[in-house]
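Removed: one protein chain of the complex. Kept in place: all other protein chains.
To keep things simple, chains are lettered A and B as they appear, and every chain counts its residues starting from 1.
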Amino acid sequence: MDYIPTTPEQRDHMLRTIGVDSVEELFADIPETLRLKRRLDLPQGMTEAELLRHMRELAGKNRHLDELVCFAGGGAYDHIVPAAVRTVISRSEFYTSYTPYQAEITQGVLQTIFEYQTLICQLTGMDVANASLYDGASAAAEGMIITCAHTGRSRVLVAETCHPEYRQVVETYLRHQGIAVDTVPAREGVIDLEALDERLENDVAGLLVQHPNFFGHLEPVREAGETVHAAGGLFVVSVDPISLGLLAPPGSYGADVAVGEGQSLGNHLSFGGPYLGFLAVREELVRRIPGRIVGETVDAQGRRGYVLTLQTREQHIRRERATSNICTNQALNALAASAYLALIGKEGLQEVARLSFQKAHYLASRLEESSKVRRPWQQPYFKEFVIETDLPATELQSRLVQEGFVAGPAFSQVGLAPETALIVCATEARTKREIDRFVEAVTHATGR
Amino acid sequence: MFEATPLLFESGAPGRKGFAFPPCDVPETSIHEAIPPEFLREEPAPLPELSELEVIRHYVRLSRKNYAVDVGIYPLGSCTMKYNPKVNEEAADLPGFKRLHPYQPEETVQGALELMYHLERFLCEIAGLDRASLQPSAGAHGELLGLMLIKAYHASRGEEGRDEILIPDSAHGTNPASAAMCGYKVVEIPSDERGGMDVKEVKRRVGPKTAGLMLTNPNTLGLFDENIAAIAQAVHDAGGLLYYDGANANAILGISRPGDMGFDIVHFNLHKTFSTPHGGGGPGAGPIAVTKELAPFLPAPTVERRPDGSFYLERHRPQAVGRIRSFYGNFGVLVRAYAYIRAHGPEGLRRVSEHAVLHANYLMRRLAPYFDLPYDRHCKHEFVLSGKRQKQRGVRTTDIAKRLLDYGIHAPTIYFPLIVDEAIMIEPTETEPLEALDAFAEAMIQIAQEVERDPETVKSAPHRTPVGRLDEARAARRPVLRWRPPAEDTAATQER
Partner (left out) sequence: MVPEELRYTKEHEWLRLEGSNLARVGITHYAQSELGDVVYVDLPEPGDRVKAGGSFAVVESVKAVSDIYSPVDGRIVEVNKDLENRPELINEDPYGQGWIALIEMDDPRAFEEQLTAAEYREHIGEA
C-alpha cells in the first residue's frame, strides 16, 4: 500500500519533460558502490485492512487503562480528557499543518499558540511563555540553561526530590555544555534547606525544585527561592499544572522560570509521549527563551494578526549562538492543553485540583488502615505519595495487575531505593469504589 | 468568511463551563488542615469561561484560517510535507496504545515494546546501521543526542581534545545550534561549484581536533553529494565520526543507505520521511541509528528481547550518555511511523523515493525557464531556485512567497539555504498528484510574469488571505506575547 497518485502515463510525461528515459537516470549521481543492490530487508507491505488487523493485534498484547484501573503517577497522570479536546486536535487543518512560516494563511495555528502562551501565564503567574518544548524534563533542562546564560555562571543546583528522570535529563544537557550540576539532598522527603545553604556560593546560576516533588510532597518553595536569590542565582520551579488549581502559582513566590509537564492538560498517557513541556519566565528573561514564540501585530489595514516573533533567538537565524537548537516542538499537544483549559475553565481547574486532592487523601487514609502498608513520610502532599510494603515493589505491581490495577512507578523503575517503595496516585478520574477495591487488592497482595 | 476571531479571553461569560467533573464521592479532607495556608492559591487562575459549543466553534473557525496538507500542496523544502495516512491515526488512537501508562509493569505492555523493538530494527535496516534510540522527540533532539554520542565515543578512547564539528555552509541551522549545545566549536566548510561539500577544504580542515562532521545528503540544495565516500574517508582517517542529518532521507529510501555511505550516526525525522503529521509544529520524532561501536553509549532504556520471546526495558547501561527526555520518546508518533513502514514494505518505500525525486525534477524543469536555477543538474527530492532575476525588478523572494498565498498555495521554504541569494526551496513530495504539481507550476509562472508586468501587485501581496501582510518588525520591536485584560494592559503600557 502506498499513497502515490502518479500513473504510468503521467510518469512518462514527467520523464519526457525532464528529458530523461527512466527514473533510474535521476539517481545517476549516486555512485554505483553506494547503491543498495538488494531490497530492504523489511516485511512485505500491507493493505489498510491487513495493517489495521496487525495493529489491533499488537495493541491487544497490551493491557490498557480502560481494562486496568490506574493508580500510577510519577510525572504522567490519568486525568479525564474531555471528548471535545479530541474534536479540536482532530481538525486536519491543524494536525496536518506545520510550523506557521506563512503567517497570513496559518492564523489558526498562530492564534492558538498565542492563546496557549497566555493560558500558561495565567496558570503560572509568570509574564511570558513559549510555544512548548518536548516534555517536562527537557523543559527543566532548558530552564536551567536560561539561568546560566543570564547570570554568566556555570554551576547549577538540582533538588534530589525532583523526578529522577528529570534530574538525569538536566544533568545530561548541562554537562555537555560544561556546566556542573550538584544535587541538593533531601530530608524527610523534601529539599534540605540547610544543605541548600551550604551548597550556595556566588557561582550558582540557578536552583531547580519540583513542586509538588517526585514523592508528591509540597516543597518549601518560598524559602528555597529566597535563599537562591540571596546568592544571586535564579529560581526554577517545575510544577504540576493541575496542582495550580489549588496551589499558589510560581509567579507569586518569586520563581524566575516556571516549567512543567503539560500532559495532564488534555493529553492521553500514550506510553510516555507525545507530551509537552511548558516554559514561562519573568519579562526580563524574554530574550533567553528557547524555541518558538508567537506575538501579536497588525496588517497594513490595521487588522490584528499573529506572527512568529523574536526569531533572532532561534537556530535558523542565530545558528551556533541560538538560545537552543529546538525547532519542531509539541504544537498539537499544546493545542490539546489549550482546548482542555478553555473547556474546564476557571472553575474547572479548581475542581479538578480539589477532586484529585480529595481522592488521593482518601486513598492514603484507607491504605493507612492496612498494617502491611507504611508511608515513610508525613509531609503535605497533593495527589500522589509514597508507600512501602514488605514486598519488592515490582512484585506488588505484578500482583496488583492480576487484580486489575496499575500502580507505580516502583522506585527501582526510576533508579531509586528502597526496592520496596513505590508511588501511588489518585486523580479525579478515580471513584470511591475503585479506590476501595484497590485498597483491598493491596491488602490482599501484601497479605499473601 | 474571514472575520476576526476573538481570543478565548474575549469570549464567554462569568460562571460558564464547558465541562463538568464528577461530584466528589469520597469523605472529604479539610484542605486547610492538610495544607499550610502559604502553599494555597489566593485567587483562582483567571482562565476563560466558555461553553463547550463556544470552544468548538472557536477552534473550528480558527482551523478554517489554517493551511494544511489536507487543504493543498505544501511544498516547504526540507520539511517533507507529504500526506499523513488516516489509518495511522486510527492505529495510534487504539486504547491499547493510547491508554498506556509509561510505568505499567512490562508484562502489560508487551505489544508496545514489540512495536518499538521492531521499529528500531526497521530504521536500522533503512539506515544501514546497527542499533537505534527512539528517545529523541525531533530532528534537532536527535542531533543533540548524536553529538553527545560522538563526545562519549572520543572520551572512551581518551581523546577528549576533539572539540570541533565540521558543518557545510548549506546546513540546516539546527546543525550548528546542536553542536554548540553539545559544547563543540563549529567549523564551517564552504560548498563547491557543484553544490557539494568542498572535499579539498574538508581534507584541509580535519585533524586531531576533529570530533565529527554533520552532513545532509542529499544536501539542502537537493543535490546528492557525489564525493561522500571521499569525505567519509577523510574524516575517518582523521579519527572523526560522521553524522547524517536525515531531514532529506525521503530521497534515498531503499536506494542508498547512510551507513553504506560511511555515516556512523543517522537521525530520521519520522514526521517528514515516515509521514507522521506535523501537528502545526510538532510533535515529531527524531530517532537515531548508530554503528555497533557507538551502541553502548545510547541512552537507557533500550528495548530488548529475552530468549523466550518476551520484551523488556534495559535500564542498566553503564556507558550510556544519559537521558535526553523522560520516558521512552514520542510513542504515539512511533506507532504511526511503524504503521507507515509496515504498509509500504520494501518496494513501497523505494517507490516513495523514486516518485519524490521524479516529482521534484519535473517541477524543476517546468520552472527553470522562469527563475534562476543556480545548480543545474538532476535534483533529488527537492531543488532550490533563486529569485535573483525578480529581485532586479524590485521584487523580493518574500513577495513571491506572499503572492503564492493568493493563488491558494502554501509557499516553499525561502531564504534557505543561506548560500543561495533569494533562495526558493521546493519539495513537492511523492504524494502530490500531477494536477497539483502543474497548478503550483502555473501559479509560479504567472507570478514570474506579474513581476515583469505588474510588480506592485506582487510586492503588496497577499490580497486574498484572512489578513494582509503582517508587520513582523512591529511584533519584534514591541513584543505583545500574551493577552492581558484591558485594564492591566493599559497599566503595563504606561509603565513602559
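A few points about this structure:
One rule holds in what follows: a contact is a pair of C-beta atoms (placed from the backbone, for glycine too) under 8 Å apart; a residue touches a chain by one contact, two chains touch by 3 or more.
Owing to the predicted nature of the structure, the values given are computational and were not obtained by experimental measurement.
Summary of contacts with the chain left out: across A:T47, A:T312, A:Q378 or A:Q402, the touching residue is A:T312. Only one of B:I31, B:L434 or B:A476 touches the absent chain when the whole complex is considered: B:A476. Those residues of chain A that touch the chain absent from the view are 287, 311-312, 317-318, 321. For chain B, the residues touching the chain absent from view are 415, 472-473, 476-477, 496.
Just so it is clear, only the chains that are shown with their structure count from here on.
If you average the CA atoms of chain A and of chain B, the two centres end up 19 Å from each other.
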